[in-house]
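One chain of protein is taken out of this complex; the other chains stay put.
Letters A and B mark the chains in the order given here, with residues in each chain numbered from 1 onward.
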Amino acid sequence: MSVNEIKALIDRLAAKKIGMYHKDFLLTWEKTRDEIDATFLVADILRGMRDANVSPRVWHSGIAVSNFRDNSTRTRFSYASACDLLGLYVQDLDEGKSQIAHGETVRETAAMISFLTEAIGIRDDMYLGEGDRYQREVGSALDAAVASGVLPDRPTVVNLQSDIDHPTQAMADFLHLAHHFGGIGKLKGKKIAMTWAYSPSYGKPLSVPQGIIGLASRFGMDITLAHPEGYDLIPDVVALSKKQAAESGGSFTHVNSMDDAFKGADIVYPKSWAPFDVMQKRVPLLKAGDQAGLKDLEKTCLANNARFQDWECTEEKMKLTKDGKALYMHCLPADITGVSCKAGEVAASVFERYRDDTYREAGFKPYIIAAMILLGKRKDPAATLRALLEKGHQRETL
Amino acid sequence: MSVNEIKALIDRLAAKKIGMYHKDFLLTWEKTRDEIDATFLVADILRGMRDANVSPRVWHSGIAVSNFRDNSTRTRFSYASACDLLGLYVQDLDEGKSQIAHGETVRETAAMISFLTEAIGIRDDMYLGEGDRYQREVGSALDAAVASGVLPDRPTVVNLQSDIDHPTQAMADFLHLAHHFGGIGKLKGKKIAMTWAYSPSYGKPLSVPQGIIGLASRFGMDITLAHPEGYDLIPDVVALSKKQAAESGGSFTHVNSMDDAFKGADIVYPKSWAPFDVMQKRVPLLKAGDQAGLKDLEKTCLANNARFQDWECTEEKMKLTKDGKALYMHCLPADITGVSCKAGEVAASVFERYRDDTYREAGFKPYIIAAMILLGKRKDPAATLRALLEKGHQRETL
Partner (left out) sequence: MSVNEIKALIDRLAAKKIGMYHKDFLLTWEKTRDEIDATFLVADILRGMRDANVSPRVWHSGIAVSNFRDNSTRTRFSYASACDLLGLYVQDLDEGKSQIAHGETVRETAAMISFLTEAIGIRDDMYLGEGDRYQREVGSALDAAVASGVLPDRPTVVNLQSDIDHPTQAMADFLHLAHHFGGIGKLKGKKIAMTWAYSPSYGKPLSVPQGIIGLASRFGMDITLAHPEGYDLIPDVVALSKKQAAESGGSFTHVNSMDDAFKGADIVYPKSWAPFDVMQKRVPLLKAGDQAGLKDLEKTCLANNARFQDWECTEEKMKLTKDGKALYMHCLPADITGVSCKAGEVAASVFERYRDDTYREAGFKPYIIAAMILLGKRKDPAATLRALLEKGHQRETL
């Protein structure tokens, strides 16, 4: 991307009406369409600047806290890359479970880790009803600490996956689609199949499919959500997505057949998840540390899953899609039949054909995270980006 | 703070007679009064520069080692923030216990981790008689490595809590007091009550109360140290504090009543700790890994503690203080009655009233640590700070 092209994107950003300053990025559906578009634009601008060897380092010191309450490799590297690109140093908060027992301590910890902190990325996706709540509790604690003069400035909280949404994933997925189809505007009228797929594991979070339908429904797309009976998502998120689909000039269809979802689809996103009611049953068992109960639940679930082994993204199923050439998507790692498991979400030949596409998809995540941080921390992000471009510091000495 | 105000602080710093270059910061009472004041000044200058969006980055590469031999969240973040502010990259030394068995290895490890290292922060507070000794052993190893040409420069060691002192905590506490009362000079004649408080745990280190009396006694304050019989601190530190109090024109009273300590106090610091002789008994048990012995000791201790549940900072006790309005202090986290435990160090309503004060208190720690590092590494710290101010690099691009 040339410097002039970058400038043109900054001009487009400047024209957006946004109010993201000192706000957190927790759920895409809390952001206006202009704010969503601004996030895509900043991500593209940052990538463009890096490609043009212009350093987009906003900060020359500052902490970015990472708080992973569940394992992560991909998002950890994306977050670290994003923060480092902006000039922030990642310090991990490795908390014991006991520290989250009462609100007092969340309030205190949030202040204690934030004296020189610009961003806090949180992954908390294990317990239904908790991750999003915790992230908001941190946000409120930060508001209080700023109001009382404890903190010099409000760090921005970025949801790195909660029980409800996975906005860094969904936004990266749709920036990938924008690049693939020639612009986010080109998604209008495109058919996307967000469908459950078989996996020999259980307990996968709901946040990815929820994130996808919650975001796809902003762009006038025709969404089909498909899963076996009983594999429901959080009902509120489905209802909201239906409403948003209608408002944006798209549609929302809910079926119990993978084939129906794939028919004529431009995009397919076959991905396993645990049923909503199983996730609900898990919460008290996990909290009680009831290993026997968890084993039992797993057994029942896997037996139930096994009835739906035909929910696999095979070559036959792909033939049902638009011209047999729908774009396959996945948040990775996929359960690939005959490769990572005996029977899984996707046939090896299908995955192989789209492997590079899924990798490119993942490659947008660092820039999306960096954009979320920058937009939460800058009153006039276009001015900041213009200033960085004018400074023109080389990212690497050639 | 305006740039001119910062310059005025640098002028004051330049007037201090200090010899901190290539020395370590292990105990406040090894530092002259000018050196203590210089540390406060540099902390304020660094904070002022950051607030004025001037980067105080001294280094453009360099390692800051963190060596936590006990858990830490607050100090870990403070240290990381301080180092990052100065431009250093924190690399954690996560050692196995076996590596510290003999001096040879401390000497070797100290050299091996220091080839490109500017600072080494060490927390070692578990065993009475060991933490401070270990920190000095590291310092001697560094001296030897510099003398033999193994290291190009002497990294500075910062005590992040030893068995004897907790200087980053105590110095942050007193910088907080200086800001609260309008200058460190205003502390003369103020009454501070450093008192034991009940906690349903045992084995809390002595370094905080020792650090407080060891530092308060430098400023002409009237100190009352209060604890139940048997909850002694290290006798040498108490004796030293008495001597210092007299020399600085203050006083030192030692009582066995919380009420007596609170009467007329300007400042109260109610905080639990383990009795000195219990800490001594723990050392051989911890070293032997004698779990049964430790359990027994804990049981005896907790039973003993329980006799002193009335050592709680209640509203009633606060009424005994000067105008009922003494400043409450705590190093956090506090054991808050009815919040973090059934009965603890402080009543919920008292803590709530002073919560923001304790958070502000904690907020000085990153700057204190950064000041200690800078003063240990710069022959002419005023010149360095002036140079940084003149360069005037933005910390963040606006």
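Following the convention adopted for this analysis, contacts are C-beta pairs under 8 Å (C-beta built on N, C-alpha and C of every residue); 3 or more make two chains touch, one makes a residue touch a chain.
Please read all numbers here as calculations on a predicted model, not as lab measurements.
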Selected from A:Arg33, A:Arg74 or A:Lys188 as touching the chain missing from the view: A:Arg74
Contact residue for the chain not shown (choose from B:Met112, B:Ala288, B:Ala303 or B:Leu398): B:Met112
Full-complex contact with the absent chain, from A:Asp11, A:Asp51 or A:Glu316: A:Asp51
Absent-chain contact - pick from B:Thr32, B:Thr73 or B:Gln91: B:Gln91
Contacts of chain B with the absent chain, listed as residue ranges: 57-63, 65, 89, 91, 93, 95, 99, 102, 104-105, 108-109, 111-113, 115-117, 145, 148-152, 378, 380, 383-384, 387-388, 391
Chain A, residues in touch with the chain not shown (by the definition above): 50-51, 55-57, 73-74, 76-78, 80-81, 84-87, 89-90, 332-333, 336, 339-340, 356, 359-360, 362-363, 365-366, 393-398
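Going forward, only the chains that are shown with their structure count from here on.
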Euclidean distance of C-alpha centroids - chain A vs chain B, Å: 41
